[in-house]
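Missing here: one protein chain of the complex. Every other protein chain is in place.
To keep things simple, chains are lettered A and B as they appear, and every chain counts its residues starting from 1.
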Amino acid sequence: MSTFHAVIIGGGGTGGALAHDLVLRGLRVTLVERGELTSGTTGRHHGLLHSGARYAVKDKESAVECIEENRILRRIAPGSFEENDGLFVAISDEDVAYSEDFIEGCTACDIPLERLSREQALRVEPNLNPAVRFALRVPDATMDAMRLPLRFFATARRNGAEIRPFQEVVDVERGGQAVTGIAVRDHVTGRTETIGADIVINAAGPWCGQVADMVGVEVPIRPSPGVLLAVHGRLCNMVINHLHPSGDGDIIVPQRELSIVGTSSWVVDDPDDLSLPEEHIERMVEKGSELIPAVRTARFRAAWSAARPLIGPRGADTGRGADTGRELSRTFKCFDHIDEGVEGFITITGGKATTLRGMAEATANVVCQKLGIDQPCRTQEVTLLPHTAYYG
Amino acid sequence: MSTQSIVLRVARYKQGDPAPHMEEFTVEADRRTTILTALQEIRRTLDRTLALRHSCHHASCGTCGMVVNGREVLACVTPALEEAAGRVAVTVEPMQNAPLLTDLVVDMDPFYEKYNAAGMAYLRRSEHLAAADLPAGLAAFTRFENCLECGLCVSTCPIMGSDPTYLGPAALAAANRALEEPRDRDAAAVFRLVDRQAGCWRCHVAMECTAVCPSNVDPAGGIMALRQKVLRRRFGRLFRTAAD
Partner (left out) sequence: MTSLKSAKSPSSAPLRAWFDVRGRRLGGWAFALNRLSGLGLTLYLFLHLFVLRLLLQGEASWDAFIALARSPLFLTLDVILLAGLLIHGLNGVRVTLVGLGVAARQHRTLFWILMTAAALLLLAGGWRIFTI
């Protein structure tokens, strides 16, 4: 009985979770990543384990995906989350008015909610803006953006997957209409080699459009960067969100002894060419200090940009009015390029850090269905190895 | 924002080369440019083969540890213009005391062999905002341990450079934390690990580990605290045996 060989392009959270899933289903897996694992978008997010509450009003599909994966991840990756919950904080009259839709949305999506009075909120989070009216407690949590996905890589590798960082895809091999493998430049040795595959999965996040270009297929990916800001001081233990429709700088996530304020949004063509607009940094300070006034005076640690892999028509601002990309759907999508006549090549894109396992399950289902493999997904039940098991 | 041309002298090495060599690159930098973003710009526009580790870009993951102008730093929080000031070029080299894989990438396996042996749990109780109430149903606020596993302390430790069997500051600091919050970890095993010549006694107080740590771990303090614990345990045993 021969084992099918799946090659995964992209060493972010999606790639790692997919490697883990496919290896459990008995496939031979090789994953290539042009840099360090999670050095794309995955490593750079603020570390939120989403409760989904942020999407409960406008994007219920995404909210439900989030809360389900939130629960699964806590079960399969114990010890990887600061399970301190989160608060959605109402400050203005508009916020108070919005809370009705918000509560209704969370309830509809089965996201647990608890109302805290102003006094209660200030007692659990003393650094909150004293003008807080009330807060809604949700099951947000904090993860380490790199180390959680690394657990998937560690487990996949222990189970036989070949994980190859510093190998950059430079071409996709074709045999007629089918994709038969990839050509990679090994940045450790400087040499190029080819890797044959029964199926190639494009999991390159906001770069998946560039990979798709090598094959000549279309992927509706719209790299949408945002700015994040880290300041010294653990100003909160819980995740603090602004109770209003999605906007810039409306979340503060604690990370060890830092506080991360995010984020903003614009659209680019090349996810490697990200600017760091000074106005966005200032906006983070401004908006962040509306939630926690101490943000304004806290000592600067870092400011950086990261490109979200949003699904939408490709191409940046066409001049038909500024499109910040914020209203695009946050769900993930798997594209089987047989629809464009190319066999052996699929793309998974979109999604959030929280839904990495779910994205992998959906993709692995497509992979197995294409290859005629009848194996159920087991990733909901398998406890992941600690991230330190990746090494040594 | 005004930009300035700076020169980076970067260590390059591909496996099969006889030895690393330095290459110079010129990039534009403004006051927000970090050594990391400068290196990324080199990779994007000048040399796609430049290999470096990075992930979080905010001193949380510890992967971008490098030696910049002779000092151990995390590249993502090291301002490029400050490093360039008063110099012809900024020297960027990989960390020391770890096997070199390529360019600025070192093999972290040996680091983790020692680090994992300490058995420190990754989550701890949060000592921050101690006066805050806990929300209903929460036993304690937790947070990740400070250590980013960056390897900067190991890179700068003069003992690590001369004795590869030494456990090193990161593993020893982790061992101290493991003893302070043991949970289900076997304390005796930790003592056996550290109470030997290549363990906590090999440190000669250069204090560089604490000086370079980007995350307030204070490994030197951890080693000293560890020695105190070891001595207390030894003396305790001595008196217990004498009393028997």
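Methods note: a contact is a pair of C-beta atoms (placed from the backbone, for glycine too) under 8 Å apart; a residue touches a chain by one contact, two chains touch by 3 or more.
These numbers come from a predicted model, not from an experiment.
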| item | value |
| --- | --- |
| Which of B:D47, B:D109, B:D133 or B:E180 contacts the chain that the document leaves out | B:D109 |
| Per the touch definition above, residue among A:R164, A:H232 or A:R314 touching the missing chain | A:R164 |
| Residue numbers in chain B that touch the chain omitted from display | 13, 15-16, 20, 67, 69-72, 96-101, 107-109, 156, 158-164, 203-208, 211, 220-221, 224-225, 227-228, 231 |
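FYI, only the chains that are shown with their structure count from here on.
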| item | value |
| --- | --- |
| Cα-centroid distance, chain A relative to chain B, in whole angstrom | 26 |
| Chain B partner contacts - residues on chain A that touch it in the complex | 35-39, 42-44, 47, 79-80, 82-85, 114, 116, 120, 123-127, 137, 142, 144-147, 166, 168, 185, 187-190, 228, 230, 234, 236-238, 254-258, 260, 272-273, 276, 278, 281, 301-304, 306, 386, 388-389, 391-392 |
| Of chain B, residues touching chain A in the complex | 1, 14-16, 32, 34, 37, 40, 44, 48-61, 63, 76-77, 101-103, 105, 108-109, 111-113, 115-116, 121-123, 126, 128-129, 131-136, 138, 141-146, 149, 215-216 |
